[in-house]
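A single structure is presented below for examination.
What you see is the complex with one protein chain gone and the rest in place.
Here is subunit A:
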Amino acid sequence: MRDTGPVVVVGAGHAALETAAALRAAGHSRPVILVGAESEPPYARPPLSKGYLTGRVGTEELWLRPEGFFARQDVTAVLGDPVVEIDRDSDRVRLASGGRIAYGTLVLATGARPRRLSVPGADLDGVFALRSLRDARELRRALGAGGDVLVVGGGFIGLEVASAARGLGLRVTVVEAGPRLMGRAVTGTLSAHLAELHRAEGTRVLLDRELVALRGERGRVRVAELNDGTRLAADVVVVGIGVLPNTGLAAQAGLTTGNGVVVDRWLRTGDRNVYAIGDCARFPTPHAARPVRLESVQNATEQAACVAAALTGTRRPYTAVPWFWTEQCGVRVQMAGLTGQHDREVVAGSPAEGRFTVFCFRAGRLVGAESVNRSADHLITRRLLAAGGAGPAPDDVARPGFDLRRHLSPSA
């Protein structure tokens, strides 16, 4: 009976930790072993590109659980010693140190790694990615030294770093290859609003422009060259051009991969004893036409809970409503649902006053919302999407004085 063997979680990030915690909270008594590459105990990543860089959030505020948590919960945490191989014939994983651990159930929570810049000079000192606490510590130190900051990529990470760096009083330029900011994640309406906000804060935002080379002096970056011939001073370069899911182990073990470890709606791979969750997993969802891979704390924690439920006998498909948030230029931006396929958007509130929500519809049905300083819209949209009801019609939203709170029935 393999179901009685240890639950081995590959990874020690948010999804991994929540899996262990949820198993114990449900009274699960099998051994639980977390194996992570980083030597830090599990920490919160969202603040790394925001308050941590400005010093508003300290390191001690990042830890997800108190010291002694693992011992108290009877969870074994193997940190700083990554899994390097999965052997599905013998149901064992092999660690970098050479150790082997047998599993009854394997949960892959391997996360993702930053996509690397492929231009000349990409490995000069002063060029940073931002994913881990270690990355954030180094970047914080570099920003503390001042100078010109170049952010490559106008996505979540890039814009949050730009905002933090401006907050520290540095000169900041964002270079985005696409025609708008956060182009893959948000509507044009929100993109334009964010570009305005960043420019108003004094950040230079260059769209439709690509970095072609970094030039340095004595091994340190100094100048960035763009494809239109522009040369920019750059003492610190932050690369925020997306992440790649860590699928190597799964692929090596013969599991199906392709922009993520492919799982079914119960988050199981083709092997019934192997699950994949969090940033590394690609899964079908009722909220999108095609399987998706999502990078968010919400997704990590709720997928962890889903797997823990399956392992404790209450199996249910994963149907949670995706949501995301970002903080830039002191503004709260919250996104509910997946809006990629929408065919109509209606704005409620006032973009001019910095408080509005873009409601997105497909075939007349609400599929998501992007809120700027309008959290009630965001939270209620999440609940409406979860309830699967009709929600407001586009014409309702377009009426003056529209208030989504009236659309929330007590049962929703």
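Going forward, a contact is a pair of C-beta atoms (placed from the backbone, for glycine too) under 8 Å apart; a residue touches a chain by one contact, two chains touch by 3 or more; residues count from 1.
In this section, contacts and distances are computed from a predicted model.
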| item | value |
| --- | --- |
| Listed names "Branched-chain amino acid ABC transporter permease", "(2Fe-2S)-binding protein", "Alpha-ketoacid dehydrogenase subunit beta" or "Type I-E CRISPR-associated protein Cas6/Cse3/CasE", with the criterion being the UniProt name of the chain not displayed | "(2Fe-2S)-binding protein" |
| Omitted-chain contact residue, chosen from A:28, A:204 or A:332 | A:332 |
| Of A:251, A:376 or A:398, the one touching the omitted chain in the full complex | A:376 |
| Touch list for subunit A against the chain that is not drawn | 21, 25, 44, 46-47, 61, 64-66, 69, 72-73, 297-298, 301-302, 323, 325, 327, 332, 334, 373-376, 378-380, 382-383, 405, 408, 410 |
